[in-house]
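For this view, one protein chain was removed and the others were kept in their places.
And then subunit A:
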Amino acid sequence: MSTINPVVSLLVFFSLTILLYYVFRPTKGIYFLLKKNYKSKTKTIIEDILKLLYHNQVSNKNLTTNDLTDKLNYNNQLLIESISKMIENELIYMENDSFRLTELGNEYALQIVRAHRLWEKFLSEKTGFDKKEWHERAERKEHELSVDETNKLSELLGDPKYDPHGDPIPTKTGKVAPKKGVSLSELSVGAVGRIIHIEDEPEIIYKQILAEKIHLDSQIRVVENNRMRVVFHSEGEKFVLAPVVAGNITVLVLENQAVSEENIMRLSSLQENEVAKIIGLSKECRGENRRRLLDLGFVRGAIVEVDLRNPLKDPTAFLIKGTSIALRENQASKILIKKE
């Protein structure tokens, strides 16, 4: 029988493994980089510039060539080429050193924003991708969806008005629901409001907000606000944020009479031998999960109590409508209750 030196064969094996890793590792692999470069790049750059201009115009900020090269992570040469192409095609024009969108450009930008937000909505409702991945995936998908596909997607989702972060989705005809609310960091102590928007950019801050388990649409009461920190109570829990982080959360201030329910808690904090009434499901409970919970009877007005604790802590079994249903902690935290 042929004999192969084991050391040599191990070396061959490991070098092959390392080679395969570098070619196929997620997103940074050579294979993926080549695939990305292969696709038409100018289209992506043009659309990214349009989007950036649109967002800045909405918040009344001007953008110069320097701003563009700073904010967009592209080769400067390519950027300049794309900009002159855009001016040629009447998508943008110059005004006092800064760029403005033409009507055509504005329309185009809205289409990209619409595709982006619809895709985020799709990811949140119909797939199992983690929240953290929605934005990045939509950043790639927005350049691939045609106008027709975008319209079909919108229809499939029931023409939603807001994306999962609370941003308005432009309609087919370019209508955009107005942005309301103020930044959480600007609220005074004692103010009561509802979280209507959580900004998903920059990613570092978004991940911090996610880690705090702050939920969209939950009611909050600010108890401390200074240069060091913003503290607020929500759903029976206390949250402490740095002002930078709080600045990325938008809150709709509620007038006193509009304050609907106080003392709302999350089902995850219910103790044994306590009985509670369900107030509703959080906005963060989406898609198939939401329908499943509704089917099982986790609806407004239902009485719920803890049935069994788990030897490994999670999940917990709840007694609802005479049935014992086990839910994981992250699900129970999205069911809102009020103790009886």
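Note that a residue touches a chain if its C-beta (ideal position, glycine included) is under 8 Å from a C-beta of that chain, and two chains touch if they have at least 3 such contacts; residues count from 1.
Definition applied: contacts and distances are computed from a predicted model.
Of the options "Amino acid ABC transporter permease", "Cytochrome O ubiquinol oxidase", "Dihydroorotase" or "Ferrous iron transport protein B", which is the UniProt protein name for the chain that has been left out of view?
"Ferrous iron transport protein B"
Based on the whole complex, identify which of A:52, A:72 or A:319 touches the chain you can't see.
Touches the omitted chain: A:319.
Write down which of A:29, A:181, A:243 or A:287 is the residue touching the left-out chain.
Of the listed residues, the one touching the omitted chain is A:287.
Specify the residue from the set A:150, A:268 or A:331 that touches the hidden chain.
A:331
Just checking the interface: what residues of subunit A touch the absent partner chain?
1-4, 6-7, 9-10, 13, 26, 126-130, 133, 158-162, 171, 280-281, 287-290, 292-294, 296-297, 299-302, 307-315, 317, 319, 321-328, 331
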